[in-house]
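All protein chains but one are shown at their positions in the complex.
Take a look at chain A:
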Amino acid sequence: MSDINRVVVVGASAAGLTTAETLRREGFDGLVTLIGDELHLPYDRPPLSKQVLLGTWEPERTSFRDDATYQRLEIGLRLGVAATGVDTGARTVALSTGDRVPYDRLVIATGVRPAELRAGHELAGVHVMRTLDDALALQAGLARATSVVVVGAGFLGSEAAAAARTLGKDVALVDMAPVPMSRQFGDELGGWIGDLHRDNGVDVRTGVGVARLLGEGAVTGVELADGSVLAADVVLVAIGSVPATDWLVGSGIPLDDGVLCDDMCEAVPGVYAAGDVARWHHRRFGVRMRVEHRMNATEQAMAVAKNILGEPKPFTPVPYFWTDQFDARIQAYGMFPPDAKMTVAQGDPADRKLVAHYHHEGALVGVLGWNMPRELRAARALLLED
């Protein structure tokens, strides 16, 4: 540990902050600098599409820690500052202010940015949702809106559609895939999520893409590939995300849909990645993966901090994910490959309470619970048996 005096963490959110806190918790007493391009104190994202959009939480409540905590932990916060490059030879990070910050170890935790539509994105009333400012802008737009179209029925789009519907808006949920969340959990389970939305009054338009956005200056509607037109004064684009690695191009740090890392989450000597941006080799599953879920940001950041300070260990988590839509809390452990076979092991989709098992190549690879948290936790143990 003696040669490490300065750890620089880029990206001041779930993964970045957890890295900094874990370093301190593990007894590191050198310099810890946390650099983030947003102006807010680090805050949590999952409530943005749930409690914040619904207005049940004040935005401040998403804040992870207060000012005093950063001071007590001696975490040097630099907010509103973007990292613009890395020199891995000199071991410095270049900042948008023109400064260069030296590091002994660098942790990349810059997450992902929302993907945008190829055309029409500039119209007023068209939103994305990644940051607190995005969520507040969307909330303000919703307050004035009567009809909302959500483009993309992944977890983010599906959650936002549920929130907008709960706020009493006319909501359409559009996706090229045959059912909502099919890429995440397959067509059968996604079908039940579609039913949940339909029963709550959402106009579910799956199996059809968006042709174009209508309106001049401000959006007025969405034309679908089948020619139908949906009225809209707010459009939320939730069509996926891209890793925030543009600032690393040319640095020599390997990039391929994220920062490419080894089993220990190290990309090149002295440079690590954690959270949504990190693609690492999961030794137990034998695959390279990148996980855009909240729990992974915490677990991977803890692992990176420990690997920096002590004997490196491979990072081999059981991925965990949850989503809240209307009265459904869906939680999942493990992996859900597209060709996995889903069976209902407990409960009944008709009661909107179930535990599903996902098998792939003969092995149980994922378990999913719908309003059955305790049973799901028991099912998680089955995953670890193999």
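Note that in this section contacts are C-beta pairs under 8 Å (C-beta built on N, C-alpha and C of every residue); 3 or more make two chains touch, one makes a residue touch a chain; residues count from 1.
The rule is simple: contacts and distances are computed from a predicted model.
Entry comment: the absent subunit's protein name, as recorded by UniProt, is "Ferredoxin", drawn from "Ferredoxin", "Protein-glutamate O-methyltransferase CheR", "Amino acid ABC transporter ATP-binding protein" or "Methylamine utilization protein".
Which of A:P46, A:P59 or A:G194 touches the hidden chain is settled by the complete complex: it is A:P46. Even with one chain removed from view, chain A keeps its contact list with that chain: residues 18, 21-22, 25, 44, 46-47, 61, 64, 294-295, 298-299, 302, 320, 322, 324, 329, 331, 371, 373-374, 376-377, 380.
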